[in-house]
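Here the structure is laid out as structure tokens; the discussion comes afterwards.
== subunit A ==
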Amino acid sequence: ETKVSFAYWGDPAELPPFEKIVADYEAANPDVKIEVQHAPWSGYFTRLDAQLAAGAGPDVFFITNVPTYAARGQLEPLDKWIADKGFPIDQFNPEALLIHQLDDVLYSVPRDNDTNVLYYNKAAFDEAGVAYPTADWDWAALRDAAIKLTVTDGGRITRYGLAIEKNNWSNWVRQNGGTTFDHPTRPTKFTLDEPKGLEAIQFIGDLINVDKVTPNFTELDQAGGTGQLFSSQQAAIVFANAARLGTFADADFEWAVAPLPKGPTGIRSNSLGGAGFGINPNAKDKEAAWNFFAYLAGEPGQVVFASANASAVPAQIGNAAVKAAFKAPFADVFLSEAANGKLNASFPKYVDITNLYLQPALDLVWNGEATAKDAIGGIVADVTAKLAE
Partner candidate 1 sequence: MARARTPLRLRDERVAWLFLLPSLVLFLLFTGLPVVAALVISFTQWDLFNPPQFVGLQNYTSLFNDRIFGQVMGNTGLYVLASVPIQIVLGLLFALGLNRVIHGKTVLRIAYFLPVVTSTIAAALVWSWLFNTNFGVVNALLSAVGIAEPPKWLSSSKWAMPAVIIVSVWQNLGNGMVLFLAGLQNIRQDVYDAAALDAARGWKRLWFITLPLLSPTTFFVLIITLIGSFQVFELVFIMTNAGPANATNTLVFYIYQNGFQFYQMGYASAAAMILFAIVLFITLVQYRLQNRWVHYG
Partner candidate 2 sequence: MADVQLSGVQKAYEGHRVLHGIDLAIEDGAFCVFVGPSGCGKSTLLRMIAGLEEVTAGVISIGGAEVNDTDPADRGVAMVFQSYALYPHMNVAENMGFGLRMTGTPRAEIDRRVSAAAETLRIGELLRRRPAQLSGGQRQRVAIGRAITRRPEVFLFDEPLSNLDAELRVQMRVEIAKLHKSLGNTMIYVTHDQTEAMTLADKIVVMRAGRVEQAGKPLDLYVDPDNAFVAGFLGSPRMNFLSATVSNGGATLSDGQIIALPPLFASPTPGTALSIGLRPEHFSQPSEPDAWLDLKVDVTEHLGGTSFVYARGPGGEEVIIEQRGAAPEQDQIRAGFRVADVLVFDADGQRIR
């Protein structure tokens, strides 16, 4: 009996498709046993890193920040396997694959596209007398609605007009026509300090601190995230990905989704790419690992993910069966928004730069303790130096 170990993270609601794929695969391949290692997002990488550092680790694993792992040789290069085995890599969005590469070599295959939409609480809109969001909304319309939707009681906010997620800011920068780096995967220059970028950052900061219609990210974490806030009707609109569909399914109020708003100059942007699956170069039985990988990352797996209630937009969207399986509510909105996808920065030093410089600087803006200009301006030298290293 062959054993293949497989690690992934996920909130409880996200787990059923993983479990189904494993079960289906084992049923189809009785001589193979898939050893499943699940950990929540909060602990997944700590464990994975320790294992990989010790030359161990799962054979196949769910992964993000691919270039960092690839640079350390902790991911199996896939090009040769794909060529040998005829994996339909052309059914994936080639741009989305960029963040799964390092130096033009592919190291992982994405599971989905982390497409965001606006979820909105119809009752709240009705109550505030605000018209439901449309595809024509721009930032101003969004801000305007958020202000009207925010409810306060004795100085305390009992319902936020809008809640957004912490790691989504770069999308806002793009909607405003700005960039963070001159190139998302091969940067040479830090560009967030240019006016378009600063404007976008400041816009978010002001939603939080000036308009006071959006919760601070620390607060959002403490409150249980956008999902929790929306479920308990304490946020009227949230920016979130398709994973919420499952969470909100049994909400006791009416809600719907809408496309993201346009930037002030009409630019549309959404996230492109998402986490993917990789193979451990140290896997004992690489052939077996690949076989499971191909099932998981290819059509059979993609169909399961696409048809799961809690799924995100599937990555292998060029495959007819996969596309057909994607029958999520508001699937059309997700698919059209997926088309606006643009890459987030993704390169080996990005983790360091984020943790050391970007995040602390952005914290100051989110907390209203500094303007975007001052905060971002203050780290240009550090980030530039790090890029140059």
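Inclusion criterion for the candidates: all candidates are chains of the complex that A comes from, given by their letters.
Note that in this section contacts are C-beta pairs under 8 Å (C-beta built on N, C-alpha and C of every residue); 3 or more make two chains touch, one makes a residue touch a chain; residues count from 1.
From a predicted model like this one, the values you see are computed outputs, not experimental measurements.
Undergrad: Given the complex, what touches subunit A, 1 or 2?
TA: In this complex, the candidate that touches subunit A is number 1.
Undergrad: Quick check: in the complex, which residue numbers of subunit A touch candidate 1?
TA: The contact residues of subunit A facing candidate 1 are 46, 49-50, 52-53, 72-74, 154-157, 215-219, 221-223, 234, 351-352, 355-356, 359-361, 363-364, 366-367, 369.
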